[in-house]
Structure formats: structure tokens, C-alpha cells
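One protein chain is absent from this view; the other protein chains keep their places.
Chain naming follows the written order as A, B and C, and within any one chain the residues start at number 1.
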Amino acid sequence: MVMLFPMMGGEITPIVVGFAIGFLFGTQVYSNVSRRTVVMIICLCIVGASLFQAPVFTWSLIGGYITDGLSFAAPFISATIGILLGWAVRGGK
Amino acid sequence: MGSIESLYDKIKNFTAQFFGGKGFSSTMTGYTTAELQASVFLLVLASLFRIFSVPLGIILVIAAIAGVIVFAPLIVTLERENESDLNRVLFWVVIYFAIIIAVTMWGR
Amino acid sequence: MEMKELRGSRGVLAAVALLIIFIGVTVAFVQLNGNVARGISPEYNRLAHLQQPNSLSAWVYDWRGFDTLIETGVIYVGAVVSVLVIGRGLVRMKQVEGEEPVPQTSLDLKIGSVNAILKYFIFPLVILLAAYGILIVTGAATSGGGGFQCGVVVASAYLIGAVFFGKKNPLNFRRKFLIAIGSFGWALYALLGLPGYLVTGYWQYNVGTDLWSSIAGFPAQIPSILHTIFGDPYRLALVLKGGTFYSTAGIVPLINIGEAFNVIGAICLIFLVFIYGWSDTEEAKA
Partner (left out) sequence: MSAVATNLWTIPLFVIIPIITAILLNLLYNKSRTIKVIAIASSIVLFVLALISPYGFQWFTGQPGVTPGGTYTFDASIFSYRLSLEYYFGGLQQILITIMSLLLVFVVFLSASSLRKNIGPYIALIFLLFMSSAIIIMVNDFYHLWIGVEMGSLLLAGVVAASGESISQKAALKYTFFSALSGAGMAIALAMILGVTGYSNITNAIQYIMSDNLSSLSGVLYIAFGFFVLSWIYAGGLAPIHPLKSDVYGSAFPHATVMLQTQSKLMIVAMGLIILRLFGTLPFAREVMLSVSVLTMIMGVTMALIQTDLRWTLAYLVVAHSGLVTLGISLGTVQGITGGLFQAVNDIVYMSVLLICCEAVMYFGKGTSIKTVGGIAKRAPWLALAVVIGAFAASGVPPFNGFQSEIILIQASLSSGLPEVAAIVLMVSVTTFIALFKPIYNIFLKPDNSPIAMEGDAGAGIATMAMVQPTSPVPKSIYLFLAILIAIIIVLGVYPQLALGFVQDTAIKVVYFPWVP
């Protein structure tokens, strides 16, 4: 039951909010680690997202829902990316 | 035998025993007043128990008078029990609470 | 009072008193057993589905939203007080000479043998924990999680960073940042009551969900613009046996974000103060 449209607001808003908060916290991250670690974080994050699964009552692909039993917690991924981006932009001080 | 004056001297000497050193510092007057107050309060409190039964009140008043005389400087004890020491306060809270529970639950 | 004193008759007295308290409380609990009245709670459960899929969030934030606002305040105050006491601001009167406060020294954390592990593992863990906290707060409309849980998870990430990296904490929250998000969070929570207050007079009326304006005696109708602003961003389709229902949590997710910010700010600030100390000179440098 994959739906692209119409998508409910409740499926996209958490992703945006997660990214924004992640970016905010990312600006506070202080570390100088290798590119390999960053790749590892992203891989771990996707594994984690599949373990957490999509939020209940999420039906769209963007929301992270693929089929029953296989879905991704999209806000988790977006939050991680937000943190990494925030770190890249303003962190490291 | 003795004249009025010697009686006066005797009383004066007797009362002078109670004061070591200079008897009229502002601290000392506070303690003396507090001592008197505390004993009077104790008597009034004891008499308050007449609302439960009059004989109990009488017995308690007599006991209070005896207590005031025996444990003479009450204020010293009172001051010690009024310390803000944590264990002491905790002790009194426990006692109070036990009395409240005992009276309300099994008091009738 | 010395412990010595408690060994004598006072100790016996205290023990008897504790025994009386114990018996009394036990009697009360035995009496209560099986006699608990349900009161109003079935009504809450009957209504919960009308506004969002998760009745826990509904209960905590919609009915008791104001209550939680003040509870949040307790955490905020806790942070302000610990910071005040630990060193940011012992207040002094102009006229009166006071004792000088003891200078704060930060806890020195020695990192020796954990180096190999932390190089590969702890940094990703900290980042992912923080992201997990954010996941929890974004899912507040649909799951049991909420602001407080988010705050605690992020704070634990911060604490792990502090334990393993010492002063080079990867989640290097700065003081002003923490104070700012803590204050912003509580203010956001408090001010989210404003739309409902202005429209209906009830503080923190959930204008996005708008359960009650159809009932007689309710003072006002909610303008559709408010309903859209606060309702639509979190609208979800509930595909249930009985059909598809459309439900929104209204201002509850936003409240949760406020709560999360407040808790992150407050708890991390408490950690920061207790671990790193707080001296005015360092603050001036920062």
C-alpha cells in the first residue's frame, strides 16, 4: 500500500522537524574524526532506522514506509543527516 | 532573731546564687524570659487535655509542675531540641507522624 | 544529634514510632486493595481516539498539558538553581560583606585504556543517540514518547560524551546555547497556550484538534485558519478496520518539542555544571 500522493502532513513534518533540530545540535558538535567514521555513522543510522521502523500510521514512501515489515524511521535518518550537516557547516570549533 | 534586713540579705544572697557572672546581659534576660514562658506554656498545654477528660488534665498539670521543677532550666533542653540538626528534626518528625497516625486511626 | 543518642531510649522511641507508621500504612494499603475507584478515567479513554492515535500522549499533553507545563518548570528551576549554587551567580548584597565562594574546579576525567574503543565506537554512538532522541520527539504524535524522553536521551548522549572524552566532549554544548534552548523550550511551551487563550479564553485549548467547539456553552468557534496552522502539519490517516480516519494531534507535537528543548537545556546544564564546574572567568573567556 505504497502511496506517494496524497501524503499526510504528519508524515513529512517530523522529517523536516527532525532535520532542523538535528542541524541545530550539529552546530554544537566538536570533533575531528575521519571520513570513514562519517560513512560508518550513516551506515549505522540506516540500519538503526530499519530497526526502529517507520512511525505508526505512516503510509508514504517519503515517510519511510515500503511494505509491511520493511520500513525506515525517516526522522531518524533526517536527524542524523541534520547533525552531520550542522557539524560540517558550523561545528568543529 | 533576725531582723527584716537580714532576711532581705538572705533572700538576696539566695537569688544571687542563680547568676554566675554578670546577670543582666541582653542574652541572659532573653533566656530568663523564655524559661518562664516555656514553663507557663507547658502548664497551659497540660491543662488543655481537659477537653478529653478532666482527671487527665489534672494529672497532667501536676505532672507538668513536677517536670518544670525537676528539669529546671527547661529552655536549655528546648534550645537543644530546636536545633536544625537533620537527625533531630527527622526524629521529631517521625514521632509526630506516629502520634498523628496513632491518634487518628485508633484514637476513638 | 549524634548517632550515640539514638542508641538509647530515643532509639527505642523512634523504632516504636516507625512501627506504628508501618502498621498504619499497611492497614491503609490492605483496605485499599481491590477497592480502587475508577472515577473519571474511563471518560478519558473514551475520548482519546478523537484527537490522536496515542492515548498516552493525549492524556499527558492534552488534558494535563498545563499540569505538565508547571512540571517542566520544576526541571527548569532545578537547572537554574544548580547553576546558581554551583557557581554562576551567588548573589551579593552591595552593603554587606559576604564570604567568598569556594572556587570551582572541573572534574578531571582520565582517559587511558578506552582509547581504541572510543575512536571507532563512542563518537558514532553519541551522534546516533542524539538522533534517536530527536526521533522520539518527532514521533510524539503517534508514539508513547515525548519531550521529556527526548531530553533525557540527548542528555545521556551528552553524559556519555563527557565520560569518555572528558573536556573534549563531541556534543560540546556551550553554556549560552543550553541556557538559550532551555529558556526557549519553556517559553515555547508556555506560549503555545496563547492561540487557544485568545480565541476561547481557555489556556492551552488545542486549537489544532478542536474537540469541543461544537458543544453548547463553548465560548467561541475556532477560526479555520488556526485550525489549519496547528492541525494540518501533523494530520495522519489511520487505516483501521472501521475505515480510514483522519486525525491530528494539534499543538501536542509542538508542545513536545518545547518540552524537549527545555529538558535538554536543563539536564545538560545540570550535568555541565556538576562535571565541568562553572567559574566566572571561564565564562568571560567564552
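One rule holds for everything that comes next: a contact is a pair of C-beta atoms (placed from the backbone, for glycine too) under 8 Å apart; a residue touches a chain by one contact, two chains touch by 3 or more.
On a predicted model such as this, the values are computed, not experimentally measured, just so you know.
Hidden chain, full complex: it touches shown chains B, C. When the missing chain is restored to the complex, the residue among C:Y158, C:W186, C:F230 or C:F271 that touches it is C:W186.
In the full complex, the hidden chain is touched by chain C at residues 24-25, 27-28, 31-32, 35-41, 43-44, 47, 62-67, 70-71, 73-74, 77-78, 80-81, 83-85, 88-96, 98-99, 101, 179-180, 183, 186-187, 190-191, 193, 196-197, 200-206, 212, 215, 217-219. Considering the complete assembly, chain B touches the hidden chain via residues 26-27, 29-31, 33-34, 37-38, 40-41, 44-45, 47-48, 51, 75, 78-79, 82-86, 88-90, 92-93, 95-97, 100-101, 103-105, 107-108.
Rule of thumb we're sticking to: only the chains that are shown with their structure count from here on.
If each chain is drawn as a node and touching chains are joined, the picture is a simple open line. Comparing mean CA positions across the assembly, the chain most remote from chain C is B. Centre-to-centre spacing of chain A and chain B amounts to 73 Å, using the average Cα coordinate of each chain.
Distance between chain A and chain C, defined via averaged C-alpha coordinates, is recorded as 23 Å.
Mean C-alpha positions place chain B and chain C at a centre distance of 50 Å. Touching chain C in their complex are the following residues of chain A: 1, 8-11, 13-15, 17-18, 21-22, 24-25, 28-31, 33, 37, 40-41, 44-45, 48, 52, 55-59, 73, 75-76, 79-80, 82-84.
The touching residues of chain C, when paired with chain B in their complex, are 1, 3, 6, 10, 13-14, 16-18, 20-21, 24, 27.
Looking at the complex, you find that chain C touches chain A at residues 53-54, 120, 123-124, 127-128, 130-132, 134-135, 137-139, 141-143, 154, 168-174, 177, 181, 232-239, 246, 248-249, 253, 257.
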